[in-house]
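Every protein chain except one is present and positioned as in the full complex.
Let's turn to chain A:
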Amino acid sequence: MQGKPGHFSKPSLNRPGFVLFTSHPDGETTINGWIEMETENQQREEKGTDVKNPKTDKESSDFTMKNLYGHMEDIQKAQQTLMARYHFSVRRQIYIGNVVVFLFAALIAVILILNNEQVQTRLEFLEFVNDFSSEIQQARRYEKNYFLYGTNLDDAIENIHLANLIFTKESETFSELQDQVTRQEILKKINAYEALLGELLQNQKADVPLPMNTPHASKEIETRLRGYGQDILASAQSMMTVEKRALERALKRSRDIHIYSIIVLLVILALNSYLLVGRIYSTLNRFASYAQRIASGDFRPILPKRKFRDEFTDLAVAINEMIKEIDTREAVLIQTHKMRAVGTLTAGVAHELNNPLNNIMLTVHMLMEDYHDMPDDERMEMLEDVIKETDRSRKIIRNLLDFARESSSAMESVDLEELLKGTVHLLENQIRLSGISIEIQFTDDLPRIHGDAQKLQQVFVNLLLNAIDASSKGQKIQVMGCLGEKGDSVKVNVVDYGHGIPKHILSSVFDPFFTTKPKGRGTGLGLSVSQGIVAKHGGTIKAKSDKGSGSCFTVILPVITFPEFESFHL
């Protein structure tokens, strides 16, 4: 059964053989219970394979899965949810960043062009005001000459006319720069000035005496003329000052726009890079840590957390696919390796099986031989012996088959001492054949751990088979259990006094395909598989050895806490 084992709800029924050995070491009284458990178990398995169990579906949505292997449905679901999100790729983020920078630059350019335009207009206006005021000044100079010497009146009229022309023509162009009231006033004054000059000219033509000769008559005109002249000049001057200030402001604004736009542009660029780098860098970092955890045997899929998907989602989906493959392969590898252990154990079982078979054979033959000469109760006794021995054979085989069965993994509360007693029982024949003695010492009241009993048993079978291989006849193997240093873990030492492991290869013993056993005897996968299983439980496995004086393998398993419960997210 590859799928989900969630439907094994009662842990005690999950491993009937195990219960059998631990609670009834002599195994005499549990035959009926055994059969029931077995059928129950089978029914469940059938249910699990043929019919889709609604409970299984429900559990698959719970991502804090309590199983070590077979996350298939989890992965499928995670894949779908990962892909269902709104697509916001890194590429899009780069595009958007660039577009924002471009739009900002374009906006700045437009503003600068408009500002420049304004500066230019003001410069032209200044030029115009300058021309205008110089014409007026000229006219005034001629006017002064006229009043002093009676000359240049024509020139004055010409200049003021020119000024009038400039003003009326150009002020149309710069109408937006001028105050309309001031403009009208200036225009009025120019016209008045021009009119006065015209009056003077007519007087001259009518032979009216020259102004210096008729002080009284012309005095009045002169005063008015001067007043207008001064006013016009003053207006031109003030217009010039105003425009100069405006020009300065425009130039200053242009400079400010340059400086601030560069600053803002830098900020936009920095922000964009920061967001982009942050997004890429932090995700890459997260992936690095996921990769590490996957390497250590944590095969849970990456789950969706963000509200959008991007290129990294594609990577996560690919990684999930990979996890699926590895998970399947590891499960197969573990089972394959288990079958090798079963092969080794079979030799012991075959031997062990010959004893009850021999007892049955002898009993039945003697019963046949002496059937008629025997009292009834003796015949009954012999038949009972046959039943007992048959039962014993069945248990021997069941023990091994139970270990060999490819079961779905299920997390349950495990008493390591019971587990190890069961394991040693499984290996009993092997141990007896090798002439090795085995001691189990566990400190009292050890906490139970949370784990997959079958997979853990496989770990200890591997360790014990290695210890048996390393030991010679008459030596002993010790299995010691105690609380870990911090009290949050249980430590099991498997100690042998065999040939030990040389220092230079000690670091490689957990590598896959590394073996010191003769060709054809070891796959080199036992310790590698064991390490994988222990890692999945959040535990560690360590080896200590001195050549010639034996080895000690320590398995440390956490009591409750499980690193598995924190999930991968993207």
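Points worth noting:
We take it that a contact is a pair of C-beta atoms (placed from the backbone, for glycine too) under 8 Å apart; a residue touches a chain by one contact, two chains touch by 3 or more; residues count from 1.
Assume contacts and distances are computed from a predicted model.
Hidden from the displayed complex is a chain whose UniProt protein name, among "OPT oligopeptide transporter protein", "Anti-ECF sigma factor ChrR", "Multifunctional fusion protein" or "Protein with response regulator receiver domain", is "Protein with response regulator receiver domain". When you scan A:D370, A:E439 or A:D546 for touch with the missing chain, the hit is A:D370. Although one chain is not drawn, the whole complex shows that of A:L362, A:C482 or A:I505 it is A:L362 that touches it. Remark: the omitted chain is touched by one listed residue; of A:R432, A:K476, A:H499 or A:K547 this is A:R432. Hidden from this view is one chain, which touches chain A at 350-355, 357-363, 365-366, 369-370, 385, 389, 432-433, 435.
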